[in-house]
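With one protein chain held back, the other chains of the complex are shown just where they sit.
For clarity, chains are labelled A, B and C in written order, and residue numbers in each chain start from 1.
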Amino acid sequence: MARLNVEIGSLKLKNPVLTASGTFGYGTEFADFVDLNRLGGFIVKGTTLNAREGNDYPRMAETPSGMLNAVGLQNKGVDYFINNIYPTLLDIDSEIIVNVSGASIDDYVEVARRLAPLERINAIEVNISCPNVKQGGMAFGTTCEGAASVTKAVRNAFNKTLIVKLSPNVTDIASIAKAVEAEGADSVSLINTMLGMAIDVERQRPYLSTITGGLSGPAVRPIAVRMVWQVAKAVKIPIIGLGGITSGKDALEFIMAGATAIQVGTYNFVDPTVTSKIVDEIDDYCHRHNVSDINELRGII
Amino acid sequence: MARLNVEIGSLKLKNPVLTASGTFGYGTEFADFVDLNRLGGFIVKGTTLNAREGNDYPRMAETPSGMLNAVGLQNKGVDYFINNIYPTLLDIDSEIIVNVSGASIDDYVEVARRLAPLERINAIEVNISCPNVKQGGMAFGTTCEGAASVTKAVRNAFNKTLIVKLSPNVTDIASIAKAVEAEGADSVSLINTMLGMAIDVERQRPYLSTITGGLSGPAVRPIAVRMVWQVAKAVKIPIIGLGGITSGKDALEFIMAGATAIQVGTYNFVDPTVTSKIVDEIDDYCHRHNVSDINELRGII
Amino acid sequence: MKKYILDFVVRHNEKLGGRFGLLKLTPANGSQLPEIAAGQFVQVSVDGSKTTFLRRPISINFVDKVTNELWLLIRNAGNGTEHLLSSKPGDVLNMVMPLGNGFPVEDATGRVLLVGGGVGTAPLLYLGKILRDNGLDVNYLIGARTKDELLMIDNLKEYGTVYISTDDGSAGDPGLVTQNKVWDEKWDRIYCCGPAPMMKGVARNARKSSTQCFVSLENMMACGVGACLCCVERTTKGNVCVCTEGPVFEINQLTWQD
Partner (left out) sequence: MKKYILDFVVRHNEKLGGRFGLLKLTPANGSQLPEIAAGQFVQVSVDGSKTTFLRRPISINFVDKVTNELWLLIRNAGNGTEHLLSSKPGDVLNMVMPLGNGFPVEDATGRVLLVGGGVGTAPLLYLGKILRDNGLDVNYLIGARTKDELLMIDNLKEYGTVYISTDDGSAGDPGLVTQNKVWDEKWDRIYCCGPAPMMKGVARNARKSSTQCFVSLENMMACGVGACLCCVERTTKGNVCVCTEGPVFEINQLTWQD
C-alpha cells in the first residue's frame, strides 16, 4: 500500500488514516478490534499540564446523525502520560501524536516542552478549539490573535511536527489557519466539534451538565468538508481533515477537498473496526481508479 | 388552542408554528396536505427586486440527516409577487410574511417599500444570511456593521413588523443579534443554513453546481438550539427559532431555549403534513404538562 | 390533480435483471387508488435506512385497476433505493402521490414510438396501455447495454410491438437506440424516458424528422411538490421545476443544445 503514504511535516505516515483525539483512547482500547499497526497513526487524548477530572455527568447526548459531548478534557496530566501511558505504546508501529490542551499559553508550552524529549512522539496536535472548558481551548481558537499567540509560543518549545487543531465555530476559518501557518505550524487539523445543545423537553432541562457541548458525527461532515476546502485554498501547509468520517468514501471527500490526511472520530464509537475498513476502502478506490499515489487526489476540487 | 397564542412585534400568531422561507412555496403547494389556516403563519420564499433565475442545476445533495441546497434565490421579483401571488393568498387566515433578499442595501429597501402598502403583509423577514448568492446575502450577515446597516435602512422604509434572519456562519451570533436589535428590528429569526459542501468521490466533482451550499435539516438542530439560547440571553426582542425541526418535541427545544415562535423548514419536504402535526404535538404537550400559556415555557433553560 | 399522502402495503417484490426490482403495492387502508396519469411519479419515504433523509422520487410503472395495485420499477442506485428493494410483502411504504403532469395522451393519434432506456422504461408500460386503450398503434424501442438488462419486455409486448437495441448486439439491433432501424419509419409522436444522453439523441432524431417528441426528466429533487426549487431544468421560459412543470416536457420547451 505504498500508494497511500503521505507526509505531514516531518511525519511519514503509511496511510492517511489517523484517529481523532478523545475517540480512540490510547489505541489499546481498540486492540481487540483493529490491528493498530495498519493505521497511519493515533492522536491520543487531550493532555493537560495537571490532571483534570473533567465535567460532571451527564456528558453526552445523541443527536441526528451525531452526538454532543462535554467531557471537558478529563485526563491524568502530562507526567502521568509520560510515565504510565507512553511506555505501553512503544510496540505500536504507527505514529503517536499527542493532543495538547491548556488553560493558558504557559500550560500549552509546558506540556509541549515535557513531551518534546519522547523519542516516539514525533508530533503534537495543539487543541485551541475545545468547546467544553471554561478557560483556554476555544477562547484561543476563535481569533487570529489568540490562535497565533498559542502557536508561536508552542513553536518555540517544540521542534518536531506541530499540528494546530482549529475550531469551526468561527466566521472565517481560513484566516485563522493563515495566522497559525504564519507562526510556524507545520499543519492544521480541522474541524473540532461545533458548539451545540440539546434539551430534554419532557424533563425541561439540558441533556448535558454543561448545557452546551461539542457536536460531532456525520451531521457535521458537510461543514467540515467545506472548511477544509476553504483552508486548502488559503494555506500551503498540509491539512488534516476530520468531521463525521464513517467510510473510505467520506475520507476521500476530505482528501479531494484538500486534506493530506484524515482523522476518524465519533464513528469509532459506532463501529470500532471502522479505521481499518477505511484504509482498505481508500486503497480499493485507488485500485479502481488507477491512482498510484493518494497525493494525486488531494485538492482536485 | 388560545394557550398557543404568541406575539412577534405587532404580529399576533394563533400558534408559534411558521414555515421557513423557501421550503413551503407560497403555502398553496401544500394545501392538499395541510389546513393552512391551522398554522401561525407562512414565510413565503425569498423575494428580490428583480426576477432571478437562481443557480444552475444541480442544486441539492442529501447529507446525513440533512441536505445541502444552492437554489440561489430563484424568484420572479417583488412586482410579480404583488401582482400575481399576493392576490391568491388573501383567503388564508394566517399571517403571511415575505422573506426579502437583495444584493445591495438599496435592493432591500426598495423591496420593503413596495411590500409595505400590502394590507395582509404585516411583517417581512430580511434575509441577510443566504449563503448561495455571490453578492449581498451572507456578506451582510457575517459582520455586526453589515447586519446593522441593512436593518437600519429597511427599518426606515417599513414600519410594520421587521424580522431579520441571521446567519449561523459566524463566531458570535449574539453580537450580530444585538447590532440588529439596536437598529430597530422587531425580531430575529435563526438559523439560516450552515455553509457546507459534499463531493461525489466516484465522479470527483462537487454535488452542487456552486460547489458549496446551505446545510439544513435535523443535522444542524443542536447548533441552532445553542444559537437561539445564546441570542436569547443577549437580546430583548422576540426570537424565531429554526433549524432541523421535525416534531413538536423539536419545536419545544427551541422555545425552551428562548424562541417565541419557530419555523419548520426542510422537514416539509420529508413529511408535507408535519406543520399541522407540530401544532397538535405542542398543544398536547401543554395539555400533559398543565401549561396554560406557551409563553411560560419560553427560555426556561 | 389532488395529491395524497398515503400508506401502501407491498404485495409483491419481484427481482428483475441487474440492479432492478418491481414492487407491487396497494393502499394500506383498502381504498381505491386515486386517479393517476401515465408518467406521474410518487415520492416514497425510506423508513429503515439510516443514511436516507429525503423521500425518493420513483416513476409509476403501472396502475392495475383490477387488482388495485400500483407498480414501481426501481433501480438500486444507493442506500435509499436498495432499502426499498429489500421490502417484503406486508411492509408499508408511505408515499406522496401522484405527482407531476404525466405524458399528454388525449391529442395523440396514429403510430407512436415509446423509447426507453434503463429504469427510464418504467413509465412507458402504463403509457403504452393508455395509448393502446385509446386505439393507437403503440411501438416500443427499448435500449440496454446487454440483453440481461432489458426490463419487462414481456409486459410491454401486451400493449405494442417491441423493438430492441443493445450496445453489444446481444438482442435486437446492435448499437444505441438512436441507431435502431425504427427511425427509418414515420412516427406521429415520440415519447421518451431514459438517461440524458439517450433522450438528447432521441430528441435530435425527432427534430430531424419533425416529429413531436415528449421526454420525461429525472432531475434530483427534494420535495416533489414545487417548493424546494432544486429539480429545475432550464427551459425557454427560464428555470422551471421538473416536479410540477414536468417531469414530461415537449422537447422544444427545453434548451438542449443540438
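Definition applied: a residue touches a chain if its C-beta (ideal position, glycine included) is under 8 Å from a C-beta of that chain, and two chains touch if they have at least 3 such contacts.
Note that the structure is a prediction, hence the values are computed from the model and not measured.
Trainee: Indicate each shown chain that the hidden chain touches within the full complex.
Mentor: Among the chains that are shown, those touched by the missing chain are A, C.
Trainee: With the full complex in mind, choose from A:Thr23, A:Thr212, A:Gln230 or A:Thr260 the residue touching the hidden chain.
Mentor: Of the candidates A:Thr23, A:Thr212, A:Gln230 or A:Thr260, A:Thr23 is in touch with the missing chain.
Trainee: Touch as defined at the start, partner being the missing chain; which of A:Asn15, A:Thr48, A:Asn69 or A:Thr260 qualifies?
Mentor: A:Asn69
Trainee: Just name the one of A:Gly54, A:Gly184 or A:Gly299 that touches the chain not displayed here.
Mentor: Hidden-chain contact among the options goes to A:Gly54.
Trainee: Touching the hidden chain in the full complex, which residues of chain A are there? Just list them.
Mentor: 22-25, 29-30, 32-33, 45, 53-54, 56-60, 62-67, 69, 71, 74, 217-218, 266, 268-273
Trainee: With the missing chain put back, which residues of chain C would touch it? List them for me.
Mentor: 47-50, 52-53
Here, only the chains that are shown with their structure count from here on.
Trainee: Mapping chain-to-chain touches, which pattern fits: line, ring, star, complete or other?
Mentor: Shape of the chain contacts: a line, open at both ends.
Trainee: What's the farthest chain from chain A if centres are computed as the mean of the Cα atoms?
Mentor: C
Trainee: Quick one: most central chain, C-alpha centroids?
Mentor: Answer by centroid distance: B.
Trainee: Whole-Å distance, chain A centre to chain C centre, using C-alpha means?
Mentor: Measuring from centre to centre gives 47 Å for this pair.
Trainee: Could you state the distance in Å from the CA-based centre of chain B to that of chain C?
Mentor: Roughly 36 Å, centre to centre.
Trainee: Distance between chain A and chain B based on Cα centroids, please, to the nearest Å.
Mentor: Measuring from centre to centre gives 34 Å for this pair.
Trainee: At which residue positions does chain A touch at least two other chains?
Mentor: 65
Trainee: In chain C, which residues are in touch with two or more of the other chains?
Mentor: There are none in chain C.
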